[in-house]
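This structure is in structure tokens; I'll ask about it shortly.
Missing here: one protein chain of the complex. Every other protein chain is in place.
This part shows chain A:
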Amino acid sequence: MSYTLEGRTGTWEIVVGLEVHAQVISHSKLFSGASASYGGEPNTHVSLVDAGFPGMLPVLNHECVAQAIRTGLGLRARINLESRFDRKNYFYADLPTGYQISQFTHPIVGEGTVEIELSDGTVRHIGITRLHMEQDAGKSMHDQDPTRSFIDLNRAGVALMEIVSEPDIRSPEEAGAYLRKLRQILRYLGTCDGNMEEGSMRADVNVSVRKAGEPFRTRCEIKNVNSIRYVMHAIEVEATRQIEVWEDGGEVDQETRLFDPSRNETRSLRSKEDAHDYRYFPDPDLLPLVVEQTWVDELERALPELPDDKRDRFIKQYGIPRYDASVLVAEQAIADYYEEVAKGRDSRLAANWVTGDLFGALNRTGRSIQDSPISAQALGGMLDLMADKTINGKIAKEVFEDMLETGDSAADIVERKGLKQVTDTGAIDAAVADVLARNADKVEEYRGGKDRLFGFFVGQVMKAMAGKANPAIVNEALKKVL
């Protein structure tokens, strides 16, 4: 089921590649000892290296290299044991040196692949072209003064990983799925927090359109889109614009554009012909970066279990459907929670409670799994009461709501409210007799062949016993008498 857009001259498909800038989790910057943390006072997380003072020399942060390699391994990509740093030259007020140190000809990570899953269950593989390390720029503020822009260099020099995909993406949905998957992998690895609102993950979106079977046409690059939803919108809006240009007999120019969500349009950002002439050359301050295979192996051994592997293990180990497994591995904390609940218990029942009632409750209360009002142990405790038949499924729902509200353990709630399931056959038999006596007409109908009424009798008995009767015993007692 492929995604296409209808134009006046026929059907168009879209071709998308993404360049994701992911801020590396580290204490200090890529080439200086200034803090890389977010939210400091303006221009305090800045060293003279970051501010581009004469004579200052960059010294590479070892941990940032490790983070890039971990990410490469997580993308099942080739690690280049030798890579280099180049200068990308351009002038902008928040780039004090006049060049960004980046990796152009020899990136640290080569080809890899990311598996995505679409809502209809289709699985696709999106190729990764490369991942390289580079410096972030500072921040310009244009709204502080009528004639001046204010510059804060706190972010200047913070390590970024630029992750470039192949033009393998064919729909806005695939772009969204790719970004979510990438963010999930980065978070599992602990190499980037993936927080798009704070700008620690940003995407440049390359879009072109073509008729089926054609080679690629000219693409446009939409810069710095800062949410997954916007990326999906921008692709659709830009593709629609390009189709109009082609169908009006025009040519799409290769250019950089900006997505304006408030107007739902893209517009040309830098029409300057020189915009892409960065005059890259090897940075003479930095020798080639050589890493040992033994170190790469060491980093690989220490990697956490990745989402795809975890999902496959959950399916096998816990016997749960693929969809549930995918939902449960969305975040590491959810997966850990689930495993704690499922340990030594009915794993499918555990999955149902976590993905159903628990997620519902978290949604309602606006909480995340980390500050869930019901801990994994507490939920497990409730499942134990179900397993040993202290409570039935219906009462469990009531206990769950109470746990949510009071934070008490399931056992305490059952005790306090007297919810213990009645397994006393005498009491159940009495309730059954009573219900049948009061519904003599229905008993006649049932015996006359109206089997469906059995459920009615069960309901009535349960009601008479305030929901606490063991359903299996009730069924049995009813069958016996009827």
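Following the convention adopted for this analysis, a residue touches a chain if its C-beta (ideal position, glycine included) is under 8 Å from a C-beta of that chain, and two chains touch if they have at least 3 such contacts; residues count from 1.
Everything below uses one rule, namely that contacts and distances are computed from a predicted model.
Engineer: Going by UniProt, what is the name of the one chain that was not included in the view, given "ABC transporter ATP-binding protein", "Aspartyl/glutamyl-tRNA(Asn/Gln) amidotransferase subunit C", "3-isopropylmalate dehydratase small subunit" or "Phosphate transport system permease protein"?
Structural biologist: Going by UniProt, the chain not displayed is called "Aspartyl/glutamyl-tRNA(Asn/Gln) amidotransferase subunit C".
Engineer: Touching the left-out chain: which of A:153, A:192, A:231 or A:383?
Structural biologist: Candidates A:153, A:192, A:231 or A:383; residue touching the omitted chain: A:153.
Engineer: Among A:64, A:131 or A:207, single out the residue that touches the unshown chain.
Structural biologist: A:64
Engineer: Which of these touches the unseen chain: A:286, A:330, A:427 or A:464?
Structural biologist: With A:286, A:330, A:427 or A:464 as choices, the missing chain is touched by A:286.
Engineer: Need a quick check: the contact residues on chain A for the chain that isn't drawn.
Structural biologist: 26-28, 32-35, 41-51, 59-65, 89, 91-93, 140-142, 144-153, 258, 269-270, 274, 277, 279, 286-290
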